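Apart from one protein chain that is not included, each protein chain of the complex appears where it belongs.
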Amino acid sequence: MKKSTRIIKLFMIFFIIGIFMRTSSILVAQKTHRFKPTKFYFTYDAKHEPVLKLMPGDTLVTNTVDAFGNKISRMDQKASEIVHLPKVNHQTGPFYVEGTGPGDTLVLHLLKVRPDRDYAVSTHLPSFGVLTGETYTAMLNEPLPEKTYIWKLDLKRYVGILELPNSKMEKIEIQLHPFLGTVGVAPNFGEAVLSLTPAEHGGNMDCVETKEGTTLYFPVFVEGGLFMLGDGHAAQGDGEICGTGLECSLDVTVKVDVIKGKTIYWPRFEDDEYIMVAASTRPVIDAFRSAQVELINWLVQDYGFDRWDALQLVSQVGVSRIGNVVDPKYTVVAKFPKKYLPTKE
Amino acid sequence: MKKSTRIIKLFMIFFIIGIFMRTSSILVAQKTHRFKPTKFYFTYDAKHEPVLKLMPGDTLVTNTVDAFGNKISRMDQKASEIVHLPKVNHQTGPFYVEGTGPGDTLVLHLLKVRPDRDYAVSTHLPSFGVLTGETYTAMLNEPLPEKTYIWKLDLKRYVGILELPNSKMEKIEIQLHPFLGTVGVAPNFGEAVLSLTPAEHGGNMDCVETKEGTTLYFPVFVEGGLFMLGDGHAAQGDGEICGTGLECSLDVTVKVDVIKGKTIYWPRFEDDEYIMVAASTRPVIDAFRSAQVELINWLVQDYGFDRWDALQLVSQVGVSRIGNVVDPKYTVVAKFPKKYLPTKE
Amino acid sequence: MKKSTRIIKLFMIFFIIGIFMRTSSILVAQKTHRFKPTKFYFTYDAKHEPVLKLMPGDTLVTNTVDAFGNKISRMDQKASEIVHLPKVNHQTGPFYVEGTGPGDTLVLHLLKVRPDRDYAVSTHLPSFGVLTGETYTAMLNEPLPEKTYIWKLDLKRYVGILELPNSKMEKIEIQLHPFLGTVGVAPNFGEAVLSLTPAEHGGNMDCVETKEGTTLYFPVFVEGGLFMLGDGHAAQGDGEICGTGLECSLDVTVKVDVIKGKTIYWPRFEDDEYIMVAASTRPVIDAFRSAQVELINWLVQDYGFDRWDALQLVSQVGVSRIGNVVDPKYTVVAKFPKKYLPTKE
Partner (left out) sequence: MKKSTRIIKLFMIFFIIGIFMRTSSILVAQKTHRFKPTKFYFTYDAKHEPVLKLMPGDTLVTNTVDAFGNKISRMDQKASEIVHLPKVNHQTGPFYVEGTGPGDTLVLHLLKVRPDRDYAVSTHLPSFGVLTGETYTAMLNEPLPEKTYIWKLDLKRYVGILELPNSKMEKIEIQLHPFLGTVGVAPNFGEAVLSLTPAEHGGNMDCVETKEGTTLYFPVFVEGGLFMLGDGHAAQGDGEICGTGLECSLDVTVKVDVIKGKTIYWPRFEDDEYIMVAASTRPVIDAFRSAQVELINWLVQDYGFDRWDALQLVSQVGVSRIGNVVDPKYTVVAKFPKKYLPTKE
């Protein structure tokens, strides 16, 4: 073999390894980072200094405090005296991911999303929630009575327990399904968005799907993506109608990855059962439309469906969940069952 | 025993039997009626002549034709040339239930809801559906292309099969879950409502929950209730986004009952898993609110929950489904898991 | 001239006169009908027996009672005890117009719309209006306090006067601009619509434009059109936010006409300043869209504008008013200034 051939061969090997590393991040040493937050943000903003730099393939082990900054733990505490809207939803981060920038997709594999304590808090704030006049559905009524509910968490049985002294049923036990109420990247176009507000960058989607075992995809708008997370809920119903879930601090483990050159318009999720899109705007019908259109585009681009066939199939097997209807923008999650997808080549 | 005592005793026995009959309808001979429809209605209207009178406890075995009056069975047929909106959703009925009137609740146990043929039809009508300008979301765009999809139904394997010549996937098989798209009673206050429109009386809710095995509760507004049914779907995704499901004629068996003196404000459903409320209005958020408030009132009145506890619990374990977002009013179904209910005494 | 020619000539003359009469109604004796209502309707319904038959060109002199059936005249009367929603908005009529049917346009020239008494009533009903939870924006708040306001009407100075003992200002005087809150024709497709609800047939649009001096155009859906009117307001702000205007009985004079073969989709109005479309649906944005699209179509069809030029011009000189946001459907009026229209040939 001539020297030049060998050089070409070597070059090709490195080239292939390079591509391989770029796409799968397997050959580089993948680190696990432990990060203990001490400072929290109330906005998603590209101007925030990153707290840590990660490589694609790295794993992050961290914590989040609850939406009230862990300041409420007793029934006699009033949220309206302790926190001041919209300065809630303390975010851990931002985390900078090396080698990603505008036009890419950031991938977060949620390996662990678990309560790190034995209680959760839910409040009825006086002018918050979908069944009362509030900031953006202003009314002249008197507000609802303020309430603080402390749920006991039994992490062995994975249930939440609430005493109900005013009801016929003395206590209730519900299954836990902890998730990140808020997770996303720095927004586009120089916007800084409240951690209370969901949008194209993710943020406060308050949808139960962002739980352990789900993979999240976010559009990347700035160098490093700058993802943050917080607002853990040990459980929550659809829509989060009173305005809060089982607010709880969390242990979180996330494996980070990047899809270079792949542009998406709304956060996408994937678990064993569904591919999903989470769109956030007001009114609900427009969040619904945005999620469906992004889901149809996904089916067309990645799975080879004709546009009108995709519309037909989403019409027949699509599942849609109302994420939240209490934040400054509402979130709808449109889902397509993976069992009906063609096998990807 | 004195004569007067015996008379009192006899009277008490009859009184108890009376109550028993009234509530459970067990002691009267319960009939099964077979009704083959030949004429169909396009409005829910107290002025329509009932086709049959039923007693509480009776069972009705009947058929519904599909939303197109069974007139479409080939891909080369255009719905826009064959049917004319809003004259679709041909209704079987109305059925008069003896002994019920305004202020009562009509109970329909859906014992059987099954396709009676081996194909279903779904269409993309040019100006219909939630992802295009249409009658009540008027726009200046050109309409979407009209399409007719014929799904083959394999009733043994209980799947629907669609050829997809324009997509990478050649065909798709989906599970069937047949349900009545439209079911309800004559509306209140002399209104006559299109069979295309859902409201307090039920009607075209297009929600997947009105399927075999579910019990439906409707407010009764006029003597006899005058229920009707139609618009069968062999399957449908949430929201019915293209405007049609797997439109199909059905074999239906319904057991009829009445709860005297029980007044409800929106249709309620119950199956093994959930108690549910289906509210219909525009926009989605208001249908959502109406369904949640009726569900909370239900929990308070029938299950002994404190009002604010009920709000807290629905916030944490409630499930909400978007029924339809294509009809003149949209439908949202709010659900509460029965496993979290107190045992009813 | 031969006899046969003369017969043909005579025939032609009669034929021409016939066409002329049909379109302009000039040659027939135009009658003025006086109608004193004794019975009132709460629905718009083609099944109602007409109270009077009119010829195109005829004039109708009649009365309407107020939305409460003239039953409230003192501040100590509570509307919630006297009327029961939705049985309000008592309608005078229906009036049958000869020679019109589906596909035509009914023309009502409002020659006189004036209060016939010296007071008007406005109420704050407990769960009605846009700034409180109500039937279709269901909430958990306590209702607003019920109020009955009696306005004195000074018909010489054409002002309404209200004492304000609880405010710094002791009384207020406002200009009157009386109008029909409700006016329309029998609806399409066999629907019967509450007199509380506006839609394609007109009905309870509650928009200030349906006043003396305005010409109204309605789509005709059934033989005779069957128009009705009621719900007079001596004055009202945009949106009718508390749910009622200055509710008042009225003297009304209407000249009736017909445009044969002209099909419109929403009520249209015309006064000295504007051509207008009133569309009614929920949410507001969709009523707004429907009104704009019908206005653009009007400009294209009757005034020779290119479709996109029409969009451009409505964008720059169009005026849009929120009619009502308290009825089961909301009404938006889109207006185009007549000074910018080409002279019609």
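We just call them A, B and C in the order they show up, numbering each chain from 1.
As a convention for this text, a residue touches a chain if its C-beta (ideal position, glycine included) is under 8 Å from a C-beta of that chain, and two chains touch if they have at least 3 such contacts.
Keep in mind the model is a prediction, meaning the values are calculated, not measured.
Annotation: of C:Gln236, C:Ser249, C:Ser280 or C:Thr331, C:Gln236 touches the absent chain (contact as defined above). Screening C:Val88, C:Met205 or C:Leu313 for touch with the missing chain picks out C:Leu313.
Considering the whole complex, the residue from C:Ile72, C:Leu131 or C:Val220 that touches the absent chain is C:Leu131.
Taking the complete complex into account, A:Leu311 is the one of A:Leu311, A:Val326 or A:Leu341 that touches the chain left out.
With the whole complex as reference, residues 122, 124, 129-131, 144-145, 147, 149, 160, 162, 164, 166-169, 172, 174, 235-246, 283-285, 288-289, 292-293, 296, 303-306, 308-322, 325, 330, 332, 340, 342 of chain C touch the missing chain. In the full complex, chain A makes contact with the omitted chain through residues 42-43, 45, 47, 86-87, 135-140, 189-194, 279, 281-283, 286, 289-290, 292-294, 296, 307, 311.
Within chain B, the residues in touch with the undisplayed chain are 131-133, 138-144, 283.
Following the convention adopted for this analysis, only the chains that are shown with their structure count from here on.
For this pair, chain B with chain C, the centres built from the Cα atoms lie 35 Å apart. Distance between chain centres (mean CA atoms), chain A to chain C: 50 Å.
In chain A, the residues that reach two or more other chains under the touch definition are 131, 144, 283.
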